[in-house]
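What follows is a single structure, written as structure tokens, with notes after it.
With one protein chain removed, the remaining protein chains of the complex are shown where they sit.
Should a chain be cited, it is by its letter among A, B and C, assigned in written order, with residues numbered from 1 in that chain.
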Amino acid sequence: MKTKNNTLLYILFITFFAILLPAGYLTGFLSVNTISVWGRYFCFAIAALGIDLIWGYTGILSMCQAFFFCLGSYGIAMHLLLKKTVASGATLPDFMAWNKIETLPFFWQPFHSFGWSVALCLLIPAAFAFIIGLVLFRSRIKGVYMAIITQALTLAMWLIFLRNETNLGGTNGLTDFNSILGYPLSSSSVKLALYLVSLAVLCTAYFCCYRITHSKFGKVLQAIRDSESRVSYTAYKVVDYKLAVFVVAALLAAVGGMLYLPQTGIITPGRMDVKASVEMVMWVALGGRGNLKGAVIGALLVNFLYSICTSLFPDSWLFILGFLFVITVLYFDKGFMGLGDTIRQKFSAARLKTSQTH
Amino acid sequence: MNTSLLRMLMCCLLLLPLFSAGQDSASIYTAQLLQPTADSVRTQAIGRLAILRIPATFPLLMAINDKKLYLLDEKAVTIDSNPSSEGTYRLYSLYPNNTLLTNSSGQPLLLPLSALKTVDIPRADRLQLAGIAPLFNLFNSDPQKRSLAYSQLKHTSDSATLSILKAALAKESNADALRTGKDALYAIQLYKASTTVSAKANIDSIADNWSDNAPVLLRDYARSGFLNQETAQYAAAKAAGLEKRYDNLQRVQHFFSGLSLGSILVLIALGLAIVYGLAGIINMAHGEFMMIGAYTTYCTQIVFTKALGIPQTDLFFFFALPCSFLVAGALGWVLERLVIRHLYAKPLESLLATWGVSLILIQTARLLFGDLTAVKTPQLLAGGWQVSPHLTLPYNRLFIIALSMLVVLFTYLMLYRTRLGLQIRSVTQNRQMSACLGIETRRVASITFFIGSGLAGLAGCAITLIGNVVPDMGQTYIVDSFLVVVTGGVGKLAGTILSGLGIGFFTKISESFFQAVYGKVFILVFIMLFMQYKPKGLFPDKGRIAED
Amino acid sequence: MLLNVNNLSVSFGGVHALDLDHFSLRDKELRVIIGPNGAGKSTFLDIICGKTKADKGEITFNGKSIFGKSEVKIAEAGIGRKFQKPSVFPGLTVYDNLLLAAKMKKDIFTSLFFKSTPALEEKIHHVAVKLSLTNVMYKPAGDLSHGQKQWLEIAIVVLQDPTLMLIDEPAAGMSDEETESTGALLLELSKSHSIIVIEHDMKFVEQIANELVTVLVRGKRLMEGTFAEVKNDQRVIDCYLGRTNAQLETL
């Protein structure tokens, strides 16, 4: 029964996003903008899967996923910018020339090559996650402490990225790219291709996460969430497991970021400020933590609402989102995916009450 | 007797012998100035007066320069620098006589600004007076203007100016201005000194006087090699000595800055720590309660000035302190009732829900108040305490330090000397057990939340002294204050205080080495390493209960 | 000797929680530790299993020092722990609880590509039967009754197959019947494992204490002897008297 329903959901999802939406675009029913907007949401959903792994399953609230997301984006952005610079015959990206920098900083060099860029986009966040994780998990920082320290870390990184001396474009970030792998970014077919790639990566990521959570590894993660000490006494190296899942989550965020960049056309430190990092966690909370489908749907839905509300209710959309956050946390602690459960419970509780009073 | 009047009279007397010609033309230009037929006529008139340097016109020119020129029945007058308690001013005539205006009964005439007609002289015209401003400003009633005048005169060497300078110095009452004045005098003398002994004596005087400018002055003298090698070296050595002393004072200044930042952090984090310790709630909206406190202060100011019509008093601020505590506290209490109550001991969920609350509060404030607003600093707290000429401790920061000490004291007394405090502490340690012992944990929680939010409101009120009031002001401090709570150890008063001050100090010290941003990163790395050593903060709970 | 402890001490905020001069345990021995509340019994087990770090002392297990080692290292060395308050994974099913506990390589990659074997299933089933968990096998552990959780935790420790089991108050919150079968189980386990049991219930102690009983008082070892010796020792009776401990009636 359960499997059948899941399958139905998957089929619906695939039909809608892989067939209906592109078909709608190709027949002129939908604009290319709708396609790339959804493509961007998929990137968020990929990052949300990582958050669900680390928070929903392992119980570690990491607020630095936004930072990993940005690392991925920045890496690809550096590559695209260098390509454009080289193509236009210049030696330095525009913003560096304005900042009176004479030679390309050493850390920009590897980003000339696409292969290296992709590799570094994955390696750097993984290395960061590994080091941060090692330091934090070894000293058994967890729960609230973990959340606040990672948040502070993101804040510090945000401040560093805002600086112009770091040669990453400061507040303005990196923008104005024209092509990826030789294909023009402005062309609609490239946009559609990026959309489809994002969708494919999302599906693959979902599948991998599904396999992870249903393996014994996934059970150990949940065991860590439930009782970390018991896991230790059962001879599992908790730090290793936490580190592994932290790195995986960072990688997912980075992959999301990498796909996000060409579809948005800009990356700024604003993507990793306090607001952005809390919002990322919110997607998962609203969708339903500890539930991969919830993470995906939460990310898609919240961002969709954000887009819609800022156009339809420019003055009051913050109220709408704010109330949504509060009410979800208060009354639907299992998120959208647990909506049915929660309502059913409330109903049966009410029924029980009435039957008792009679 | 009024000093400014005296000064002006002095000025006239002293300058009289120096410039005696052109009284007639002065009257013509003055009339042109006050009733110009065209803008260019006024400009020219002021220009002529500036060149003529007629002492009798100096009070008038000073009034122009200070933008305090008014007309009363078509006659040029100026006002006293400070208004009376009713907002009225004493008036002085300007030309040809400079006297205090009296009413028919011989009492000083007191009028509000609204009874006078302001004469607007464009800055371009005013700036024509730059050349002689130092001369008449030596007798200005504003000590800052006098200081400026002294320092502007230090490169003149004509004996006439020197004698005026000496005369002005003899009457100087303000310590700062006196120091700058002496500096100018010694500087002139130093460059006049022709013997090593007298030069050294002057160098000593300059060093002893130690104005802001002294090291530069001495270095310049040393570099010029004005007299001989010996005096040059002597001056350089003195300058180095002064700079060293100055650096030491700077260290004290950094220490003070650290203390001030630390006490702000303590003030904000205190409420957070109590609430977090008691209820296990991560209140992301804590910063917004601060914002509410700040807006309450702003509103109090508006009510006092607009509705009650009490201008120019500091009263509103001291009224705002309890108000902001109560308003923020009350809203906190409401929040506890509506939202927090359902989230006890679910710190991560509470983090998300209160984040939603903070979004709502920010947008509400934005819709209600709209823009950047700022609270007027009370007169009492403006300026600073001059510990030494080179060390000023601003009153507003001293006030915040004092306030946070008081708040810490009261919180301590409340927690450790009252029944409520005992209940709060017991609920903090063991909720269920406390409930079993008949403590109404919900009521205690409500009250604690009230106090915690109120403290945030108080912090917000204090912050208006140094910053502005914007809807998202809370976000600036929230992560920092959480860091304080976490570093201090959950629910520990001493830990919060120590870590707040510690982070404040470290931030300020690192800021003097790195730029502000890297200072922050440095602090964070430091905290992370510290947590390696003490994962539960400075004052963790010990024993078996603490585990799990 | 399997376990040797010398001059072990720890203090919390100036209070000496434990100050043990000597303690040793043979292989396959079942030792019961008794003592009034606050005697440092649980703290002692906490130190052995690595939960609490002792200030000083030495602990050797199987000839190797385990003093100050991490929980995982100690668990890998072959020490399993059952806590006073049942510590299981409430979000996982009973079966998953048991599967995670079962002795095998526990590194990340093994877990990631783990496939169950019939032998393992058999082992889990066997333990489940022994601890009457078969009919709650696929229920979340959080939904079990207190007694069932106790058993589940014992099952977890059993499946870990440690050389030394540290069992903290296994009979607390159990009915007489359940207590007795727990005792029987412990006796059976003691044939193949070394066990240290902490218990307050003297009837239960009497049932299982075939060998030595150690009495701890205020962090110090008061005496060691057979149950009969302990029961009749005046010092033991003195330190239990005046305390309103219900279990003392049986002494």
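Keep in mind that, in the parts below, contacts are C-beta pairs under 8 Å (C-beta built on N, C-alpha and C of every residue); 3 or more make two chains touch, one makes a residue touch a chain.
The criterion applied here is as follows: contacts and distances are computed from a predicted model.
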Report the protein name recorded by UniProt for the chain absent from the figure; options are "Alpha-ketoacid dehydrogenase subunit beta", "Cytochrome c oxidase subunit 1", "Urea ABC transporter substrate-binding protein" or "NADH-quinone oxidoreductase subunit K".
-> "Urea ABC transporter substrate-binding protein"
The chain left out touches which of the shown chains?
-> A, B
Which residue from B:G384, B:G421 or B:P535 sits in contact with the chain not drawn here?
-> B:G384
Touching the left-out chain: which of A:P22, A:P110 or A:G270?
-> A:G270
Kindly state which of the options B:Q144, B:S163 or B:N248 is in contact with the chain not pictured.
-> B:Q144
Just one of A:M63, A:L92 or A:L159 touches the chain that is missing; which is it?
-> A:L159
Over the whole complex, note the residues of chain B touching the chain we left out.
-> 120, 122-124, 127, 130, 144-145, 147-148, 151-152, 176, 212-213, 216-217, 250, 253-254, 257, 260-261, 363, 366-377, 382-384, 392, 394-397, 465-468, 470, 472-473, 476, 508, 511-512, 515-517
Across the whole complex, the chain not displayed is touched by chain A residues 1-2, 5, 8-9, 12-13, 16, 20-21, 24, 28-34, 36-38, 40, 95, 98-100, 159, 162-164, 170-173, 175-178, 185-186, 264-266, 268, 270-271, 297, 300-301, 304, 306-308, 310-311, 314-315, 317-318, 336-337, 339-341, 343-344
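The criterion applied here is as follows: only the chains that are shown with their structure count from here on.
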Using CA atom means as chain centres, which chain is nearest the centre of all the protein shown?
-> A
Just curious, how far off is chain C from chain B if you go by their C-alpha centres, in Å?
-> 65
Which chain A residues reach two or more other chains?
-> 229
Contacts with two or more other chains occur in chain B at residues 547
The answer for chain B against chain A in the complex is residues 276, 282, 284, 339, 342-343, 347-353, 355-360, 362-363, 367, 475, 478-479, 482-483, 485-486, 517-518, 520-521, 524, 527-529, 531-533, 535-536, 547-548
Interface with chain B, chain A side, in the complex: residues 55, 61, 135-136, 138-141, 143-145, 147-149, 151-153, 155-156, 159-160, 162-163, 229, 274-275, 278, 281-282, 285, 315-316, 318-319, 321-326, 329-330, 333
Contact footprint of chain A on chain C as seen in their complex = 49-51, 70-72, 75-76, 80-81, 87-92, 96, 99-101, 106-108, 111-114, 156, 160
